[in-house]
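Note that this complex is displayed minus one protein chain, with the remaining chains in position.
And then subunit A:
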Amino acid sequence: MSADVALSTRLGRAKRLRRLAEAATGWGLALPAAVLMLALILIPTASAALLALTDYQLGARRVSFIGAANFVEMWRDRVFWQAFANTLIYTALTVPLSVGLGLGAALLIEADPTGRTAFRTIYFLPVTALLVAMATVWEFILHPQLGLVNVALRQIGIAGPDWLASPDWVLASLGFIFVWQQTGYNMILFLAGLKGISPELYQAARVDGADRGVERFTMVTWPGLAATTLFVTVITTLYSFRVFDTVAALTQGGPSNASNVLLYNIYREGFVYLRTGYASAMTLVFLALILMVAMVQMRARRGHSA
């Protein structure tokens, strides 16, 4: 009897030890990733959260805790709201276009194998280009007098606007550059998604009576791309929210804030006006927005796989 008890406690201890060892191994394996996450994500975020509650200015000697004052200021800041609205407009403009065009290009390339590689390369080329460098090229293309676009428009009797200096056109012009770059990226993702659809499904659809391409698209292609489309839309939305380089290189948010967007506004408050505390508060709001988009994706994904 007592021997049994002794044995079972010894077994229990052995088991506990083993579980401890397993846990240690687990933590050990997770350590590098955890350290990186801490250093690159959590600590900066926490610092931003702390700074957001202060009036800290870059290089200042003194810093004081001011509670939610930065957020109250943000609430009343017209420039912030304009940047917010511009970002939403820019996103609403570019996401449907670059997702739709990416899908269209992928379908066209899949439909006709001739020159597939060439087209794939051509469409993908913009993705590999450094946007800041390409911005110079775009500046020239969109030049009011000498630019390719307006020269072409003049040929057919239209006087094109100064694309990057007109408050009405500047967001659309920047959006166009984004679409130009993002479409190729989305196309590659859609091509991968299309590869995952069994050719037998298309054959089955034809035998079942789906004679028209649009019928096969709705029965096979579109449902087969559901996960890809969700992913592409979320990725594109996030990229679109994060627009910065074209704004910084081409318009600096102008004319009169017409192309000021959230990230550029943060940059300007933080690094031009040196208002680090205020910029941190805006960064938190920006982060919340990004998290919301990611959560929409996660929610949709779970619903999709269930």
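Going forward, a residue touches a chain if its C-beta (ideal position, glycine included) is under 8 Å from a C-beta of that chain, and two chains touch if they have at least 3 such contacts; residues count from 1.
Simple rule for what comes next: contacts and distances are computed from a predicted model.
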| item | value |
| --- | --- |
| Hidden chain of the complex, named as in its UniProt record, picked from "ABC transporter ATP-binding protein", "Thiolase domain-containing protein", "2-oxoglutarate ferredoxin oxidoreductase subunit beta" or "Septum site-determining protein MinD" | "ABC transporter ATP-binding protein" |
| Among A:L42, A:I158 or A:A226, the residue in touch with the chain that has been omitted | A:A226 |
| Options A:A33, A:V207 or A:M292, residue touching the unrepresented chain | A:V207 |
| Touch residues of subunit A, complete complex, unshown partner | 198, 200-201, 203-204, 206-212, 214-215, 219-220, 223-224, 226 |
